[in-house]
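First the structure, in the form of structure tokens, and then the observations on it.
Apart from one protein chain that is not included, each protein chain of the complex appears where it belongs.
Chain lettering (A and B) follows the sequence in which the chains are written, and residue indices restart at 1 in each chain.
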Amino acid sequence: MHDRGGWPTDAPIDRAEHELADWEMLMDSIVGTLGARGVMNVDELRRGIESMGPADYEAASYYERWLFATEKILAEKGVLSPGELDEQVAR
Amino acid sequence: MSHDAHEHDHSPVTNRDEPPIAARVRALEELLVEKGVITRENVRARIDWLVSRTPADGARLVARAWVDEDFKGRLLADARVAALELGLDPGEAPQVIALENTENVHHMVVCTLCSCYPKALLGPPPDWYKSLPYRSRAVSDPRGVLREFGLTLDDDVEVRVVDSTADIRYLVVPRRPLRTNSLDEETLAALVTRDSMIGVSQPLTPA
Partner (left out) sequence: MSFAHGEKVRIAPRPHEGHHRTPAYLKGKAGTIERVHDRFLNPETHAYGKDGRPEQRLYLVGFALHDVWPGYGGPRDDRLFADVFEHWLEPES
């Protein structure tokens, strides 16, 4: 699903650009910091993204994929416990 | 990218203009900071670094290469070291390779697998670079993609698509536009667009 080279598509390339939202910059920085601190590396991030189901992968925005992958990998490593982030959001 | 208008306040309060995911990302930061996995200072520093990244750095490398053949040689041999020579930050990529466009060769860069991009020297990648259509078609129909970007190359120009699949980051050195002999380096750098350093278009021409 992530391995896109040569996939047939009639879609034109949408050249509209958007300035990164604060939450996107934050997501990028969280991942970069986790990498610098040896908690999660870029190969693990990519593996996490690649584990998304096809429909989810295509529907998600770029940094939504990063969040999905980060949650998955950190849960795998026991850094995040199940439901912990949901609870934090609700606080 | 301008962030003069507001502080980067990373408090957990959700801004109603933001999508729900924003609250989740902020909560993630809080949780990781609480657990001592990261610090807020780490994250702030990283955001500051990201905000500081612009294509102007890449453009300086290109403009210097245009006016100084010896520098161009060093740039093509090792773009990381050449960037450091100009006081630029080449970023964390262990290697950056500059690809020279000539009268006979035109390079274009893509990452079909994700979005690998020399962001230290070009700033964050544009959405289209990360998009599924670009990632699919850049390798199978590069000339069609270039036409969409307004660039038609003669058949006798060799198109070289580079799929950035691993640890190396690639930067295109576009051709110096004609009628620029009298321009100084700073003026030349202003002609070098981000898109010309990805390889989907040519630099600007002088007014």
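Operating definition for what follows: a contact is a pair of C-beta atoms (placed from the backbone, for glycine too) under 8 Å apart; a residue touches a chain by one contact, two chains touch by 3 or more.
Keep in mind the model is a prediction, meaning the values are calculated, not measured.
Asker: Just one of B:74, B:143 or B:175 touches the chain that is missing; which is it?
Answerer: Considering all chains, including the one not shown, the answer is B:143.
Asker: Which candidate, B:42, B:101, B:164 or B:196, sits in contact with the chain we can't see?
Answerer: B:164
Asker: In the complete complex, the non-displayed chain touches which residues of chain A?
Answerer: For chain A, the residues touching the absent chain are 3, 5-6, 41, 43-44, 46-47, 50, 77.
Asker: Residue-wise, where is chain B in contact with the chain that is not depicted?
Answerer: These residues of chain B touch the chain that is not shown: 94-95, 112-113, 139-143, 155-156, 158-168.
Simple rule for what comes next: only the chains that are shown with their structure count from here on.
Asker: Counting in whole Å, what is the centre-to-centre distance of chain A and chain B, each centre being its mean C-alpha position?
Answerer: Computed value for the inter-centroid distance: 20 Å.
Asker: In their shared complex, at which residues does chain B touch chain A?
Answerer: Within the complex, chain B contacts chain A at residues 1, 8, 10, 12, 18-19, 21-32, 35, 37-38, 42-44, 46-47, 50-51, 112-115, 124, 126-128, 130-137, 139-140, 145, 148-149, 163.
Asker: Spell out the residues on chain A that touch chain B in their complex, using ranges where they run on.
Answerer: By the definition above, chain A touches chain B via 2-9, 11-23, 25-30, 32-34, 36-37, 39, 46, 49, 58, 62-64, 67, 70-71, 79-80, 84-85, 88-89, 91.
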